[in-house]
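Note that one protein chain is taken out, while the other chains of the complex remain in position.
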Amino acid sequence: MDSQAIATHPDQAHAEHEHSPYLRHHFANLEQQKETSTFGMWLFLLTEIMFFGGLFCAYLIYRNWYYPAFVAGSHQLSIGLGAFNTAVLICSSFTMAMGVHAAEMRWRKPLIGWLLATIFLGCVFLGVKAIEYNEKWEKHHVPGLNFSAAGFTKQDPKYPEDRPLAPDMAEKTQVYFSLYFAMTGMHALHMVIGVSILVILVFRAWAGAYTQGHMTTVENFGLYWHFVDIVWIFLFPLLYLISRHQ
Amino acid sequence: MHFISPVLWQFLVNWLTHFALFPPEASTIAPHADALYFFLVAISLVGLVLVLALVAGFSFLYRQERNPVATQIEGSTLLEATWTIIPLALFMLAFVWGAWLYFRIYNPPTNAMNIYIVGKQWMWKAEHPGGQHEIDSLHVPLGRPIQLTMISQDVFHSFSIPAFRVKREVIPGRYTTVWFEATQEGTYHLFCTQYCGTLHSQMIGTITVMKPDDYEAWTEGSTSGMSLAQNGERLFASMGCNACHSGSAAARGPNLAEVYMTKVQMTNGSYSTVDDAFLRDSILNPTMHQMAGYAPIMPTYQGQISEEGMIDLVEYIKKLNSNYRIQQTLNTSQVQSSAQNPAPSQSSNQGRAQQTAPTAPGMVKP
Partner (left out) sequence: MSTILSLPDQTTATLPKRSYLNDGYGLKSWLLTGDHKRIAILYLISITIFFFIGGFFAGMVRLELLTPPTDLMAADTYNKMFTMHGIVMVFLFLVPSVPATIGNFLIPIMVGAKDLAFPKINLLSWYLYVVGGVLTLSALILGGVDTGWTFTTPLSTHYLNTHVVTAGLAIFVAGFSSIFTGLNFIVTVHRMRAPGMTWFRLPLFVWSHYAASVLMVLGTPVLAITLVLVVLEKVIGIGVFDPAKGGDPLLFQHLFWFYSHPAVYIMILPGMGVISEVISTFARKRVFGYTAVAFSSVAIAVFAFFVWAHHMFIMGISNYSALVFSLLTMLVAVPSAIKIFNWSFTLYKGSITFETPMLYAFGFIGLFTIGGLTGVFLGSMGMDIHLTETYFIVAHFHFVMVGGMLMAFLSGVHFWWPKMTGRMYPEGLSKLAALITFIGFNLTFFPQFILGYLGMPRRYAAYPPEFQVLNVLSTAGATVLGVGYLLPMLYLTWSLKYGKIAGANPWQATGLEWQIQSPPLTTNFEETPVIDYEAYDYEWLANKTKHEVQTVG
């Protein structure tokens, strides 16, 4: 937080404006522009925290009320696919960070490579999510559309330590899956938006937009991508890892 | 209102009621609510007059013709403190008084007579314990505390009796309660005040307050024959509750005689009070209310019993003093005997499928 205005000498502002094609008219200098846009992105990410916050809040309440149903629902998710996806996203954050570094170093081809790698990993994540969703559909675990709690009142051979649920608690697994789809669905939507923006960034990077000393866009997008990754880091243990101490 | 002259109070209330600016004060809590209201109106008037006086006064004294040059004043910490602390103090008074009133309205006395209300689009159903059923109407005796236990069959409604100054939301899925003691005979408005769809404005009725003798006569004249508890007893048998809650030592389910408003221990070690909400929820979500020492084998009755049926069962259990009649029905009914169900003493981990509630053929539908 600053208590003084960004002090700029009018002459200096005038001079820089003549030199950099990236400087937008309403900023005094590039440094102010960069700091402003980064601040804006952080503030936007704060709104995203509030957005997901509502879902997390609902999740915490219902998990507290219906814990056995949440355990049973969680055990229906594939921990292998979930862990794989977590690794994929973490790698994609790495490739994104490398991309930002490449932009800083003004390496055009490596930047494009790293951006493409991030896109690839993002698509892998989404593909695995599609597989998981399909699995849910087949097992009749999609709330509202084809949900059936029948499986939860029987013993699951894969989890011999899990007791079958009483019918009323079994019905509550629908709440778990509702939250599962809402939370991972929202997250996946943010991934889709991210990948779409990445495609645009690749084209702009190809034209050399980010390797001439002005890579704020790539940096700020990196912030967004890391945020989406962090949301997943929270989602994964909350949804997949309930009472998995086998 | 004891601290202002009763004569003045009577005058004020009568005048306001006569000019239809005020609903009648027809319950014990109404004068308390009105007293708080008058206090709030008074401090608001004082505040408003003060602000208007300041603005009007300063506007007159310092209008441009009279005071062509303004004097720049930064502020005054003393004034800031004054108009922070005094409003805060008054608001705190309003808070304390309001909290006192709130707790009075929502904590019923123990000797309150209970009446059940079921709200549904777009009518109110009142069920007296003696079995009297009313639609869009509620008859109550004068001078007795009445507690309303309410639930909605569909959307949010709100049960409002302006003359009594009470109101409570009526929600699907859980009971809400409110109580009052009527002090004046007559008929008063009943409104639904939570928007509930097309005929929200028609979900109105009358509250009729009668002298106790007239009320007795009314209850005798309008009973349907079976009290709520009696209907509950029939349901208890027909839904097969008596099979597990037989009250015998080896029963699979807890003894329900005189269980109402006792504290029982749950399997997780905590204690719960067996109130109306607990009873209702145990029937619909038994797994959420596992009692210590019993196996989790109670089936759920979600979707099988209407809210009226639930009320009947809850009323029955509330009034249950002994298991004599339960065991009588077990002996004489055709409910499946205990031999068909595995012994509950060991809580086994085999995947025993949960059977639905055993019903005997020809039993009364809930």
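So that you can tell them apart, the chains are marked A and B in the order they are listed, and the count of residues begins at 1 in each.
Everything that follows uses one rule, which is that contacts are C-beta pairs under 8 Å (C-beta built on N, C-alpha and C of every residue); 3 or more make two chains touch, one makes a residue touch a chain.
What you see is a predicted model, and the numbers here were worked out from it, not measured in a lab.
Across the entire complex, the residue among A:Ala72, A:Val175 or A:Ala188 in touch with the chain not shown is A:Val175. When you scan A:Ile61, A:Met105 or A:Ala150 for touch with the missing chain, the hit is A:Ile61.
Touching the chain that is not shown, out of B:Leu142, B:Cys196 or B:Ala251: B:Cys196 (per the contact rule at the top). Against the chain not displayed here, chain B makes contact via residues 20-23, 33, 36-37, 40, 43-44, 47-48, 51-52, 54-55, 58-59, 62-65, 67-76, 79-80, 83-84, 87-88, 91-92, 94-95, 97-107, 121, 154-156, 158, 160, 162-163, 165-169, 171-174, 176, 189, 191-202, 204, 302-303.
In the full complex, chain A touches the omitted chain through residues 1-8, 10, 13, 24-28, 32, 35-37, 39-40, 43-44, 46-48, 50-55, 57-58, 61-62, 66, 69, 142-145, 171-172, 174-175, 177-179, 181-182, 186.
The rule is simple: only the chains that are shown with their structure count from here on.
Computed centre separation for the pair chain A/chain B is 45 angstrom, with centres defined by C-alpha atoms.
Within the complex formed with chain B, the residues of chain A that make contact are 65, 68, 153-155, 163-169, 171. Per the touch definition, chain B reaches chain A in the complex via residues 284-288, 296-300, 302, 349-354.
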